[in-house]
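Just one protein chain is left out here, and the rest sit where they should.
Take a look at chain A:
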Amino acid sequence: MQTYLEELKVYLNKLPQADIEDALSYYQEYLEDAGINTYPACIKELGTPVQLARRIRADIDVNDYKNGGISNEQSTWQYFSKIFIAMASVPVLLPLAGVLGAVVALLFAILVVTLLFTSCIIVLFIISFLELMYWAITNLGLYFNLSIVAFGASLMLLGASMDLAYGLQKLTVNFTKWIRQFSTWMYGKTINKMNGGNK
């Protein structure tokens, strides 16, 4: 039994110390209460140390991020790459990891293009706003009515550019959320696949 737990400890070593100790003491007590002593019996009861560790880690990762861990873009990429690496490290799951990577890359490409395009439009609008405003003010005497039109138009452009900028910001925030959700969903699928063999 001790060998089994030692092995489990190794596979959990990337987790915070508190989580490791918590899991180990739970399973030590479990095995003692079950009266399970031999290594093969441990495997029969709980699966191999690798499988058990994956189960524990998957749950911790999914939960700690769902409960509002750090929600900035850097952590999203960390999260995604953690999952990607975990999936890619199992030969059977490589295709799934590939799908995950491809989808994320595609989404990212779309996002970048959208960001660039919209930013150009925003800049254009702001420049136009400034020019029109300038024209309106300098021509107040000469072309009063037209100046009012130009003034109004410039304000419309300003408003539109602000709306676009706000939309861009929301898109970026939601994008990281989508990446995380999709990664979680894919990882859930891989856990299912692994548990299919763990009776």
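Convention: a contact is a pair of C-beta atoms (placed from the backbone, for glycine too) under 8 Å apart; a residue touches a chain by one contact, two chains touch by 3 or more; residues count from 1.
Everything below uses one rule, namely that contacts and distances are computed from a predicted model.
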Missing chain, UniProt name, options "Multisubunit potassium/proton antiporter, PhaE subunit", "Phosphate transport system permease protein PstA", "PadR family transcriptional regulator" or "Thioredoxin reductase": which is it?
"PadR family transcriptional regulator"
In the complete assembly, which of A:L46, A:V104 or A:A136 touches the absent chain?
A:L46
Which listed residue, A:T3, A:S25 or A:T38, touches the chain dropped from view?
A:S25
Footprint left on chain A by the chain that the document does not show:
22-23, 25-27, 29-30, 32-34, 45-47, 51-52, 55-56, 59-60, 62-63, 67, 188, 191-192, 195-196, 198-199
